[in-house]
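Just one protein chain is left out here, and the rest sit where they should.
After this line comes subunit A, so read on.
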Amino acid sequence: MREEQYQKLKTIVETYLPEDVDPKEIKKESDFIQELNINSANLVDIVLDVEDEFDIILENEDMDGMKTINDALEIIETKLADKE
């Protein structure tokens, strides 16, 4: 389940990678801004895409805690669990 979410998230994140960052560099531990060089403004768009993809709503606090891919996956998992 988590692997499937990870693949979906990777696809979303790839769109926002700067041209000099290889999509292969996306790891579960990757920090969005520090390591993947994603523009902080684009983090806003990643959150919106995640909301659409998983049909969940992320609050401002969720965003604040979303530093790495793993953070995002945990938030997604919690939100999906809340839904059920």
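The rule we apply is simple: a contact is a pair of C-beta atoms (placed from the backbone, for glycine too) under 8 Å apart; a residue touches a chain by one contact, two chains touch by 3 or more; residues count from 1.
By definition in this document, contacts and distances are computed from a predicted model.
**Student:** Name the chain not shown, per its UniProt record: "3-oxoacyl-[acyl-carrier-protein] synthase 1", "Multiple resistance and pH homeostasis protein D", "Peptide/nickel transport system ATP-binding protein" or "Sugar ABC transporter permease"?
**Tutor:** Per the UniProt record, that chain is "3-oxoacyl-[acyl-carrier-protein] synthase 1".
**Student:** Taking the full complex into account, find the residue in A:Glu19, A:Glu61 or A:Glu84 that is in contact with the omitted chain.
**Tutor:** Residue touching the absent chain, from the options given: A:Glu19.
**Student:** Even though one chain is hidden, which residues of subunit A still touch it in the full complex?
**Tutor:** So the residues of subunit A touching the unseen chain are 15-16, 19, 39, 41-42, 44-45, 48.
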